[in-house]
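Only one protein chain is missing from this complex, and each of the others stays in its spot.
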Amino acid sequence: MADLTYENKVILEMREHFRDKIIETRVQRERRVVMRTSKDNIESVLLFLKEKMGFLHLSHIGCVDWMEENRFEIVYILWHPQEKINVLVKVDIDRLNPVAPNIDYIWPQANTYEREMREMFGIEFEGLVGPRELILEDWDDLPPMRRDFDTLHYVMENYSFRSGREDAQNVREVIANRTGEEIPEFAKKYSR
Amino acid sequence: MTFWQTLGAVLLTILIAFISGLFYMGIRRKVIARIQNRYGPPLHQNFLDVMKLWSKESNIHHGIMQHLAPLWMIAMGVSTLLFIPIVYNSTFWANFTFKGDLILLLYLMVFGSLGFALGAGQTGNPNSAIGVTRGLSQMVGFEIPWVMALIAVMIQYKTTSLTDLVAWQQQHHTWIAFQQPFAFLAALLVIPAMFRYSPYDIVIAPSELASGPPSEFGGKYMGLMMSSGSIFMFAKLALIVDIFLGGATSWLWMIIKTLSLYMIPVLWSAINPRYRTEQAIWSLWRWPLIFAVLGLIIASV
Amino acid sequence: MNYVLNDRESAKIVEFIKNFARKNSLWVLAYGTGCGAIEIPPTMTSRYDAERFSVRGAATPRQADVLLITGYLSVKTLKRVIRSYEQMQDPKYVIGFGSCTINGGMYWDSYNTIKQLDLYIPVDVYINGCMPRPEAVLAGFAKLQELIGRGQANGWRHYKENLEWYRQNQRKLIKNWKMPDYNW
Partner (left out) sequence: MRNEKTTTIYLGPQHPGITGNMMVKLEIQGDTVVKAETHIGYLHRGFEKLMERRNWLQSFTIVCRICVPEPDPNEENYARGVEEIEGREVPEKARWIRMLVLELARIQAYLLWYGGQSGSAGLYTIGQWSVGDRNYVLDLFEELTGGRVYHMYIWPGGVRRDLPKGFKSRVAKVMDYIEKRLDDYDRVMFDNAVFQKRTQGIGYIPPEKAIEWGVVGPPLRAAGIASDVRKDDPYEFYDQVDFVVPDMYNTSDVWARALVRRFEIRQSINIVRQILDKMPDKGPVWNKIPNPHKWRIPRGEAYVKTESARGEFGYYVVSDGSEHPRRIHVRGPAYVHGITLLEKILVGQNIADVSVIMNSLGTCPPEMER
């Protein structure tokens, strides 16, 4: 195990600067630091990480729908190009009133991630510009990445399948009947 | 020459030019395929393509100029061909050559492209419009050295008749390419641009403009354009052979000479990417123009 | 010579010549609609070289004969595919490429891909596999050529005749229908 000095330093500095606004800090493994903050502080935390700590590169913004706990969890993953560390900053937002701060003035590419989340999860970002449609077109159902959107149900309603799929399930028997072949007793249970 | 003889000669010339032009394109595709490490299509593939295009059943309507454009092209291709003497000292194959035909040819060769530009403009496709502007700029690029090279030849031999030029070369057993090398070099460097092969394929540039001016032309129009392209291509090659490479004493020689000349831009295009528009024009105004000016100086001294 | 061709026979001969030309010159629209597009470059280039079977690419729909639906079609793409297909000049052919065009393939439960291609545009030949190898693609082209030669690749005619039925299926998926009429 390599020494985790910089990883711990990040946590220390963040705790010192933000006090109790930062919670659940931990070193997940080498080069991965996880922390959690609240929706109101996320902009200042990200700005601090970028400007002061040197986490210049925004790798990723992910979103997880914890439907049972009634929250969306947005994860900002930053990368430190010199110290080679990823920091994962998590923030929870309310699932019933999903509004999150817009950070595309910090990193321009955040715009795309946020537009995608707006479309896929229905999260509103304050002051986010750009067309509302990024990936889908004329979508009028629930945002598809929410847990309560049932894709199979949607498929069954909107698309039709080619018949014949049922027939293909007992291939062995169908072929045997066609050729008049007798399937041995022991093989019958495998013929499906 | 009776009327019927002339008509027969004209039709035969067009037919042979059409067939050999399509075969040349087939050979080009085959040669390039071999360079690219593959087997390539059969030599007669272009005939099949043209036949298929003619057998297409529907066409779109964008306006009257769009319908006329391919006809315009084929008319200009055919008329260019008919003013070029194919076989030396033959009254049958002399077609419509007359004194001063070189000047007319210079005019005719531009005319077809201009007509097509109008037609392509009417289709309303932005790719066509950009392709047309590119094509016209490139035409300005290559016409200047090309015309200067021809003028150099005209000045040196004090004639504007192609028949006279061919006769002079045949009687002196030499080629103007050796007598007036700079003009020939200028013409040679300009050929890829005339044929719009790489690196001068900026007009049709698939990865930039879909297929440029012909974007909206499909079916029978495309077939007409391919046929006129083959005739026009043969006409251009025959013109250069007549002026610089001593003409031909028979159809066989004509075909050998044009085909060998054709291989130069073909091989050159196989290994070159495409210029940007301004690069293409500047490259045409550099060495070809310098050679053409040198040719002019030599001719007039 | 006192035998004269009657109309039907001459039409037959003309049809034969047309079909011969059509089957030996297939221009494929350069439209990679799905992941199968990755096997198109190998098919077209040096080892498999589809050009020796008279198959080559065409840049715009106006010039193309064959529309390759390379794999799954999302609803957004379907709209563009219909438009490209309708821009193509008759006769035109469609090859459904990969399992996804046949029955949804591995995206059978995806909310954004169509499951049966021939509900929306007429398909002449299906190539199965995920993804089909270049050999399979060439075999598909050979099959298409065979069908054209026999005059049986009539998807385009079928589409014209049953336009209403196709439109109905298309409109069910494409909610915001802002397209010009057929053959615009």
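Odds and ends about this structure:
Note that the chains are named A, B and C in the order they appear, and that numbering of residues resets to 1 at the start of each chain.
The criterion applied here is as follows: contacts are C-beta pairs under 8 Å (C-beta built on N, C-alpha and C of every residue); 3 or more make two chains touch, one makes a residue touch a chain.
Note that this is a predicted model, so its numbers are computed, not measured.
Within the full complex, the chain left out of the display is in contact with A, B, C.
Looking at A:E13, A:E124 or A:E137, the residue that reaches the missing chain in the full complex is A:E137. Residue C:T113 is the one among C:N24, C:Q89 or C:T113 that touches the chain not shown.
Mapped onto chain A, the footprint of the missing chain covers residues 28-29, 31-32, 56-60, 62-65, 75, 77, 81, 84, 86, 88, 107-109, 111-112, 133-137, 144-145, 147, 149, 151-152. Although one chain is not shown, part of chain B still touches it, namely residues 32, 35-38, 126-127, 129-130, 198-199, 201-202, 205-208, 210, 270-277, 279. Although one chain is not drawn, its touching partners on chain C can still be listed: residues 29-35, 37-39, 41-42, 45-48, 57, 59-61, 72, 74, 76-77, 80, 84, 106-107, 109-113, 130-131, 133.
Just so we're on the same page, only the chains that are shown with their structure count from here on.
For the criterion of most C-beta pairs in contact, the winning chain pair is B-C.
Relative to the centroid of every protein C-alpha atom shown, the closest chain centre, again from C-alpha atoms, is found for C. Averaging Cα coordinates per chain places chain A and chain B 59 Å apart. With centres taken as mean Cα positions, chain C sits 37 Å from chain A. The touching residues of chain B, counted against chain C in their complex, run 29, 33, 36-42, 45, 48-49, 51-60, 127, 206, 210-211, 214-219, 222.
Within the complex formed with chain C, the residues of chain A that make contact are 136-138, 140-141, 144, 149, 151-152, 154-155, 158-162, 165. Touching chain A in their complex are the following residues of chain C: 75-76, 79, 102-104, 108-112, 114-116, 119, 172-176.
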